[in-house]
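Complex shown without one protein chain; remaining protein chains in place.
The block that comes next holds chain A.
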Amino acid sequence: MNGASQPSSQLQAEGSPVGREQRHESAHLHVAGRAQYVDDMALPAGTLHAAFALSSKAHAQITTLDLSAVLALPGVVDVALPADVPGENNYGGILQDDPIFTDTLVQYAGQPLFAVAARDELTARRAATLAKIAYEELPAVLDIRSAVASDNHVLPSQRLLRGTPNAALDAAPRRLYGHVAIGGQDHFYLEGQVAVALPQEDGGMLIWSSTQHPTEVQHIVAHAIARHAHEVTVQCRRMGGGFGGKESQPGLIAAAAAILAVKTGKPVKLRLDRDVDMLATGKRHDFIADYDVGFEADGRITALKVMMASRCGYSADLSGPVNDRALCHVDNAYFLENVEIVSHRCKTNTVSNTAFRGFGGPQGMMVIEQIVDDIARTLGLDPLVVRRRNFYGIGERDETPYGQRVDDNILDLITDRLVDSSRYDERRTAIAAWNAGNPVIKRGLALTPVKFGISFNATHFNQAGALLHVYNDGTVLLNHGGTEMGQGLYTKVLQVVAHELSIPTSAIRVSAADTSKVPNTSATAASSGSDLNGKAAQHAARRIRRRLEKHAAGLYGVAPSDVRFDNGQVHIGELKTLTFQQLVQGAYFARVPLSATGFYRTPKIHWDRVNLRGRPFYYFAYGAAVVEVAIDTLTGETRLLQVDILHDAGRSLNPAIDRGQIEGGFLQGAGWLTSEELWWNARGELKTHAPSTYKIPTAYDWAERTTIDLLEHPNREASIHRSKAVGEPPLMLGIAVWHAIRDAVASCATPGQLITLPAPATPEAVLRAIGKLRGEAWAA
């Protein structure tokens, strides 16, 4: 939707760009193939191309590594081994347990052993396969249950306790035990991991990286090549998708390129081939959970004990905070008075899992949503009834297990409206009638809610910086610590600055994230991009506006408050009107500084990591989805029929972008829980490492009937223009797809019979779940 389209909020009515469906800042470049990604950058003459050599064993000692054939291949220039790392051979951001090149111990199949630099990419990739490697294999732990059984952890387990769950379980009128199995997910950003390392004078290093976290890449590269932060500059104009996969992983790619660049003295480009990308870099954690729940006859939960365990892979990476967020989202929308959640962070001989949109939150929610669904099916109630009975209250039953009060609860508001607009009750009846009359094709319906905490759990990450230059021709260059991965952050921040200075968005140019412009940035993650960087840029713009107001007021003898910025014009009392450009030119001659930094730190939040108590989240984002599916009970195939979503983006900064985030997040969540299956063989080799075998949703998978509405409801907290973060929360709307499939499967059950359906609900899994309900031997 272009810049001139319809107004959506009060601000727009006043002529502000905020709240408008401003088109993406790179729209004209995207459609013409002119938007530059790292792989598109023109390289200096003599740039070398690198490739990783990967291990073929899951757990082994390397006894021989013979690189003679690698080095003998014409076109190969050099290789990098652990001994060639000038500084620290590590890209682990929290613990130092992620080697860039593993030494002799191989900890997963697909682990980088060394990198080759050659004159062209094909030669580098061929050379990387020519090493003669002998392994002495070690016993490998390849699944979560085995890791739990052997206490194999990357980090200590955590326990979140509130109330007296044991006593409350004993006293509960009804009690249920069950298991939950949730698969992982590959990010499948269309642009794979890529970096170019360009040596600069006097030991400096410039890195072009596709990264959500330029500052971390800067630090990892600096440590790897034994330099300091001020000697390494990292730039990222845009990514072709990130989804969390480019939070900690790009450090590996950039560091390997930088090590080879130092060794050869030449620029080095490392772009992972898709298969290498999927084998060597981390994914969403798969989880298992065992639960023991006590509840009233009406479905209200009185006590809950959950054991959750996740596949972290061979190292810690971001698994600590991911699992903490999972812990903090087991409640989702529900009040859990007496609760104990134990979280095991399991070490396995598989790739180290990492951030992925939702960051553990989706897995936590999947656990409680299944528990609620199981309770409903045990009691013979519509799951929605049980969900609503357990919703957080307003003014009562409103404290989360970690001690934060839910003081912005709009669960009932959203659910009421959505039940109404989607005609949930009417369709529930119609589906029951359909299922009674159709033995083969069964339909299912589900409404699932989302309550997602906004802010990084680690309080110190909740800060951001911006840099704003006003040039004396009246044009503006905007920079901030956030990165653009398609989510529209740069567009939203552009709108915020245009609003503050009351100038057209065309007068402002957004520029690449760059560690030499804004330092010490946090990852663009945790949905916080607009909240943090929008505020920081607003701060910078306000500082400049105040200087201009003061200058104009002094010049014409009026009060600064009488200087009014209005759509490219500046009115100075009743006396004078200048263009923004004229005012800026005058200010320049009067030696008024026209550049400003901005800074923001999120207020109110605090978190006790030891006791798992505090207010980790500034606010909650809410939403709900109603999904209808059909399943074929003979083949297990599933089909999305209708989707109705109502989502809370606060007072939206840009409704078109937010709707895109909601649709895309929903579909990504649906893919995670249906078609996207990570499959390892018995040797621990991932066999779904390309789009030929790993299936993300296509255009054909969208429901034909889709309604997506934004709840126009200002944020209670003073976030940027009272908007709400929208990057991650909609992913969890996709949980409704899995529950709708479960509902359809349930139509094959006898009353009270429980359903065993893992996620993803692939056709095989659906067929097995039905077979099990029908007591078929093959499905047992």
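Heads up, the rule we're going with is that contacts are C-beta pairs under 8 Å (C-beta built on N, C-alpha and C of every residue); 3 or more make two chains touch, one makes a residue touch a chain; residues count from 1.
What we mean here is this: contacts and distances are computed from a predicted model.
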Q. Hey, which one's the missing chain according to UniProt: "Energy-coupling factor transporter transmembrane protein EcfT", "Peptidoglycan glycosyltransferase MrdB", "Aldehyde dehydrogenase iron-sulfur subunit" or "NADH-quinone oxidoreductase"?
A. "Aldehyde dehydrogenase iron-sulfur subunit"
Q.
Which candidate, A:R126, A:H153, A:R509 or A:K576, sits in contact with the chain we can't see?
A. A:R126
(Q) So one chain is hidden, and I want to know which residue out of A:F52, A:Y108 or A:F243 touches that hidden chain in the complete assembly. (A) A:F243
Q: Can you work out which residue in A:L667, A:L686, A:L710 or A:L773 touches the chain that's missing from view?
A: A:L667
Q | Residue, one of A:G393, A:P439, A:G557 or A:P691, that touches the chain absent here | A | A:P691
Q) Hey, which chain A residues sit against the chain that's not shown? A) 1-2, 23-24, 26-37, 39-40, 42, 74, 122, 126, 187-192, 238-243, 273-274, 485-488, 656-657, 660-661, 663-668, 690-692, 696-700, 702, 704, 706
